[in-house]
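Here the complex is missing a single protein chain, while all its other protein chains stay put.
The chains carry the letters A, B and C, assigned in the order they are written, with residues numbered from 1 in each.
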Amino acid sequence: MLDKNGIAKRIAKEVKDGYYVNLGIGIPTLVANFVQDDINVEFQSENGVLGMGPFPFEGEEDADIINAGKQTITTLPGASFFDSATSFAMIRGKHIDLTILGAMEVSENGDIANWKIPGKMVKGMGGAMDLVASAEHIIVAMMHTNKAGESKLLKQCTLPLTGVACVKKIVTNMAVLEIVDKGFKLLERAPGVSVEAIKKATSGKLIVEGFIPEMEI
Amino acid sequence: MLDKNGIAKRIAKEVKDGYYVNLGIGIPTLVANFVQDDINVEFQSENGVLGMGPFPFEGEEDADIINAGKQTITTLPGASFFDSATSFAMIRGKHIDLTILGAMEVSENGDIANWKIPGKMVKGMGGAMDLVASAEHIIVAMMHTNKAGESKLLKQCTLPLTGVACVKKIVTNMAVLEIVDKGFKLLERAPGVSVEAIKKATSGKLIVEGFIPEMEI
Amino acid sequence: MIPKTVNNVQEALKGVKDGMTLMLGGFGLCGIPENAIAELVRLGVSDLCCISNNAGVDDFGLGLLLQKRQIRKMISSYVGENDEFERQMLSGELEVELTPQGTLAEKCRAAQAGFPAFYTPAGFGTEVAIGKETRDFNGKMYVLEAAFKADFSFVKAWKGDEAGNLIFKGTARNFNPCMCGAATITVAEVEELVPAGSLDPNGIHIPGIFVQRIFQGKDYEKRIEQLTTRSRI
Partner (left out) sequence: MIPKTVNNVQEALKGVKDGMTLMLGGFGLCGIPENAIAELVRLGVSDLCCISNNAGVDDFGLGLLLQKRQIRKMISSYVGENDEFERQMLSGELEVELTPQGTLAEKCRAAQAGFPAFYTPAGFGTEVAIGKETRDFNGKMYVLEAAFKADFSFVKAWKGDEAGNLIFKGTARNFNPCMCGAATITVAEVEELVPAGSLDPNGIHIPGIFVQRIFQGKDYEKRIEQLTTRSRI
């Protein structure tokens, strides 16, 4: 089983040379720490910055330079600032190559629910609905099951949707899965996790074809 | 009868303090020369400049700074440059207070035709269709009759339209007229021009109510 | 040059009344119109509909207006980090309209640019699209969203000149430019107000035509919501 950093490390391998990437809050944010040094990648934050760098050194933070998680950040050479309409022009216009975000539920056909639990305080969807409706390539980073031990990979989402038929790939603490026509296609197992265990933890249709290798992370 | 400069001079009186103004090519361009010195006005050109100043001194022209007529210009303090989408955001969003443009024909209900003569080479509408469809206040600057002596103020336009029911006021070499519900309402006569002469030169319905003063220019 | 300068925040907010719809720039606490918010609190106007990406925190930003129950309705994309907001929302005192962030930005831009509505893919197939027209373009589904209509827009810029031209700094730019000219009256507060002609016409983010009133702001706190640093190696 992977921990959050393990999930982030595995997803980092999906980040290719020349990609513009938008990272959601939570596990996705950690991905930046594991991207290979020898490829060129730029991180976008939807509040209006492209070319994000690491967090600032203590005392060097600037209240006017934050990411979408409202954390103080720095920028790298080649960075740019822009307004919110332009930021979502990048997203809606499919200029972002990869979107990585968390989810509460994902369904067999790629629906995603990650913003609202009925009866609980709703904080809002932020930019998530725009991101999932527009991105060419979406990877979901999440735990395979929720705190109650129930699968988050379902036949149909039970929570209000964030977007329909949009998720392409899922990386959990147990597996890497691809959304295909007929369900969740198992691509890789987390170290020490059996196919059986993944089957048990997956409520939607799991497709297991041939040998399923262990992740290399 | 007024000449072109006379028309421009009369229209200049319609330009009020605090106005953003877009001037079309031809007579409208001349209006800038006659605007009172003691009011604050900014001229926009739809190719992407606000705060246009006079033409440059010889040798000081800059190929990168032109107006929509492709003439070299200068800018005044407080000027700004912007792209074409932003320029038409100003126009479509009704941020421009006054648009002054030429016309081949205007109809009783405020339709305007100024871009195309069937059978002749069509140069295009440029920004005119956006301007007339959006402006709060449109003044047409033109001769009362065409070269053949025919009225340009018609019941219905015969040429392809640039916009419908949009013109508010017309200043010609003979008169100042307002578009009202029922036709062209005569407001002022050019110096030495009789109401009779204006009636004769106006093909659409002319409304003459009470005393019609001579223009003060 | 058409002068837009007003002497102070009181003059800048003249005409703000109960029941109005206000746009307020900022993302989290970054780039918010601090002076205008303080004056709204002082004026005590109520029954407001506020369009703003976020709702501040308990004791800063729009949270200050929430504390005084001045807001009837919030239109935002994300409203976490605010206990009083949560209480008013759950009790039904506060009406909340959650809107995808890109849609929120474009509803401002549409108002600014004279577009009555626009088609966006965001929210299709979700509860955001309920009751809205949807439509297929080239095999993809879109939702029709209407432009905002607001009475006042309050924005914060870094530098501004007497002609109302604005320059923003870093990510404090965010929704501020989109809200300029998107309401009947746009009020800009700036950290540094300079004479017309001091700013490079080529480097203006928002031309003054989109701004009706501008004033020199003061006492900016610029609170940081999530101070995050790394240690020096």
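The definition used in the following text is that contacts are C-beta pairs under 8 Å (C-beta built on N, C-alpha and C of every residue); 3 or more make two chains touch, one makes a residue touch a chain.
Please read these numbers as outputs of a predicted model, since none were measured by experiment.
Enquirer: Among the chains present, which touch the one that was left out?
Expert: A, B, C
Enquirer: Looking at the whole complex, which of B:Ser87, B:Thr145 or B:Asn173 touches the chain that is not displayed?
Expert: Only one listed residue reaches the unshown chain, and that is B:Ser87.
Enquirer: In the whole complex, not just what's shown, which of A:Thr29, A:Gln44, A:Thr172 or A:Thr202 touches the removed chain?
Expert: In the complete complex, the chain left out is touched by residue A:Gln44.
Enquirer: Can you list where subunit B touches the absent chain?
Expert: Considering the whole complex, subunit B reaches the absent chain at 45-49, 54-73, 81-85, 87-88, 91-92, 111, 121-130, 133-134, 160-165.
Enquirer: Contacts of subunit C with the missing chain: which residues?
Expert: 114-121, 137-138, 140, 142, 167-170, 201-203
Enquirer: Would you write out the residues of subunit A that touch the absent chain, in ascending order?
Expert: Here the touching residues of subunit A are 18-20, 40-42, 44, 49-51, 75-82, 85-86, 88-96, 134.
Rule of thumb we're sticking to: only the chains that are shown with their structure count from here on.
Enquirer: Taking chains as nodes and touches as edges, what kind of graph is this: line, ring, star, complete or other?
Expert: line
Enquirer: Using C-alpha centres only, name the chain that sits farthest from subunit A.
Expert: B
Enquirer: What is the distance in Å between the mean C-alpha positions of subunit A and subunit B?
Expert: Going by mean C-alpha positions, subunit A sits 55 Å from subunit B.
Enquirer: For subunit A and subunit C, what's the span in angstrom between their mean Cα positions?
Expert: The mean C-alpha positions of subunit A and subunit C differ by 28 Å.
Enquirer: I'd like the Å distance between the centres of subunit B and subunit C, where a centre is the mean of that chain's Cα atoms.
Expert: 36
Enquirer: Quick check on subunit A: which residues sit in contact with 2+ other chains?
Expert: none
Enquirer: Mind pulling the residue numbers of subunit C that touch at least two other chains?
Expert: If we look for residues of subunit C contacting two or more partner chains, we find 109.
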